[in-house]
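Of the protein chains in this complex, one is absent; all others appear in place.
So, subunit A:
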Amino acid sequence: MAHTAPDETLALLTRIGQKPGVQSTLILSRETGAIVRTSGLVANDASANPNATLPPAAENGAEGSITEKKSGLQSAEELARLVWGFVNAAGTMINGLDENDEMKLLRLRTKKNELVIVPDSKYLLVVVHDTPPA
């Protein structure tokens, strides 16, 4: 059975990255915390693999530079590390509550924005977006 091409699937990701309000997206490996894919983030480490960054669409690049200015989380590594630590801590907590339970979704609301984290057995998807104007 032919499955959807990887490109098409990754287009889903690109689209999420371009949704209004979305500042950045980030995919990590659950096990090692390695960055698989990012958008809207700046890699501050020169050794970071440039291929991990989504091809910046025209508006994506512009947005990126804007969010860079206004948000404090512009470094992919920094965000990755913090999120990874947070997710693991949350996972430990859930395990502590119930051995057989599993974490499905993390929504972390801050004063400035919201992080939506989808943890999975192998990967993590993190989306940082503006909170609805309240």
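Operating definition for what follows: contacts are C-beta pairs under 8 Å (C-beta built on N, C-alpha and C of every residue); 3 or more make two chains touch, one makes a residue touch a chain; residues count from 1.
Basically, contacts and distances are computed from a predicted model.
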{"item": "Options \"Calmodulin-binding protein MPCBP\", \"Cell cycle checkpoint control protein\", \"WD40 repeat-like protein\" or \"Proteasome subunit beta\": UniProt name of the undisplayed chain", "value": "\"WD40 repeat-like protein\""}
{"item": "Footprint left on subunit A by the chain that the document does not show", "value": "1-4, 6, 9-10, 12-13, 15-16, 19, 21-22, 27, 29, 32-37, 45, 47-49, 51-52, 77, 81-82, 84-86, 88-89, 92, 105, 107, 109, 116, 118, 120, 122-123, 125, 127, 129, 131-132, 134"}
